[in-house]
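Structure, as structure tokens:
Missing here: one protein chain of the complex. Every other protein chain is in place.
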Amino acid sequence: MIALLLRDLRLAVRAGGGFGLGLAFFLIVTVLIPFGVGPETGLLSRIAPGILWIGALLACLLSLDRIFALDWEDGSLDLLATAPLPMEGIVTIKALAHWITTGLPLVLAAPALGVLLSLPPSGYLWVLVSLALGTPALSVIGTFGAALTVGLKRGGLLLSILVLPLYVPTLIFGAEVARRGAEGLAVQTPLLMLAGISFGTLALLPFASAAVLRINLR
Amino acid sequence: MSIWEYANPVKFIRTTDRILPWVSVAAVLCLVTGLVWGYFFTPDDYRQGATVKIIYLHVPSALMAINAWIMMLVASLIWIIRRHHVSALAARAAAPVGATFTIIALATGALWGQPMWGTWWAWDPRLTSFLILFLFYLGYMALWSAIENDDTAADLTSILCLVGSVFALLSRYAVLFWNQGLHQGASLSMDKEENVADVFWYPLLVCIAGFVLLFVALVFLRTQTEIRARRSRALLAREGRT
């Protein structure tokens, strides 16, 4: 399993842009929003936590179809399925690799982009914490969607339609933590809910992802 | 005799063929009675005026929007556990009906909200929850239509329905937490004190019965169509023409 993780990470680095693409997309979304809503600092700083969350979510979504598609095309997914690894392990590793290559860079970049949006100083910590806690859930849920649509032609759009409604609870609690943090309010309740969603999906959803992947491979 | 006998497609068609006319007639009767009674023979509400009468469309459709999803969830579970084809096809048949009820609930809600709250739409928890429910219906139907193999599609959509139900419930709580809303409390509850007045309540009950019957009739009809489509494919396969 470690071998699979290392291989996926190595491929992401070598394929040039595995790390970079999502990050660049995040940057562009964040830059575009002020063009859309106007440069007024007060407004921007008020909506900054939400923008950062939405930007991270979309950047995450962008790279989901690559989780299984490449392995499906070159036949490695079939070979992995006959290997002595449990399917649940494979999907968990895939989600983890996706998080390390996409989620983690987004988390680390968010404070820098917060500067562009005049995020209040009290918000930096909570944006960072909420994204660090929430993006793993985005990766795990996205892996489920990717497993559902693997092998479908033009599965990309379908993948977004399937995954976005599933992202609602994570987005609401994550953005709420960031917003409350930025406004200096108590964050305990949404933070606990966000943690609950992250750990809950991490514990349970790989079983569903493995089941749909098995169905799709047969 | 076990209830699972009706999971045989042929038996299902035969039985529903007998029931369907009665259910359809009963649905039309209930709807006409309930709506006419509700619109013409109830007094205007002292605060809401005549706009209150949209309740006879709004409440039953909202109720059925949720119940249709629950029915799909049960049917999906039956498919996963017992692998009865009728069950999977019934879930598939119910989805567009449920989605339509959701749209009706949202649209009538908007029409009601405009004079009452002065806005067509508010990000109120209930309204938002229904919008999210609608997105779930969309995803479910999109997945069904994207997959060619019937059994694979049934398997995948069933699992999506299970996972989706959990997330729909989570979304409901998330949305409640996110914004406390304008929407009035539940129109119906077992607690008599909280309820709407009897004069509105009886025609509403008739309307609800009508919507339930309408849903049953539509799902029967659509499931029959799905079964027949599947049957024609099976006939082609038997002749080796796939």
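Quick notes on this one:
First chain written, first letter: the chains are A and B, and each begins at residue 1.
Please note the rule applied: contacts are C-beta pairs under 8 Å (C-beta built on N, C-alpha and C of every residue); 3 or more make two chains touch, one makes a residue touch a chain.
Simple rule for what comes next: contacts and distances are computed from a predicted model.
The chain that is not shown carries the UniProt protein name "Heme ABC exporter ATP-binding protein CcmA", picked from "Multicomponent Na+:H+ antiporter subunit C", "Heme ABC exporter ATP-binding protein CcmA", "MarR family transcriptional regulator" or "Glycine--tRNA ligase alpha subunit".
Only one of A:47, A:62, A:85 or A:125 touches the absent chain when the whole complex is considered: A:85.
For chain B, the residues touching the chain absent from view are 8-10, 83, 85, 149-151, 227, 230-231, 233-235, 237-240, 242.
Within chain A, the residues in touch with the undisplayed chain are 2-4, 7, 10-11, 14-15, 71, 73-76, 78-85, 217-218.
Just so we're on the same page, only the chains that are shown with their structure count from here on.
Measuring from the averaged C-alpha position of chain A to that of chain B gives a distance of 32 Å. If you check the complex, the residues on chain B that touch chain A are 132, 135-136, 138-139, 142-143, 146-147, 152, 155-156, 159-160, 162-164, 167-168, 170-171, 173-175, 177-178. Looking at the complex, you find that chain A touches chain B at residues 144, 148-149, 152, 155, 158, 161-162, 164-166, 168-169, 172-173, 176, 189-190, 193, 197, 205, 208, 211-212, 215-216, 218.
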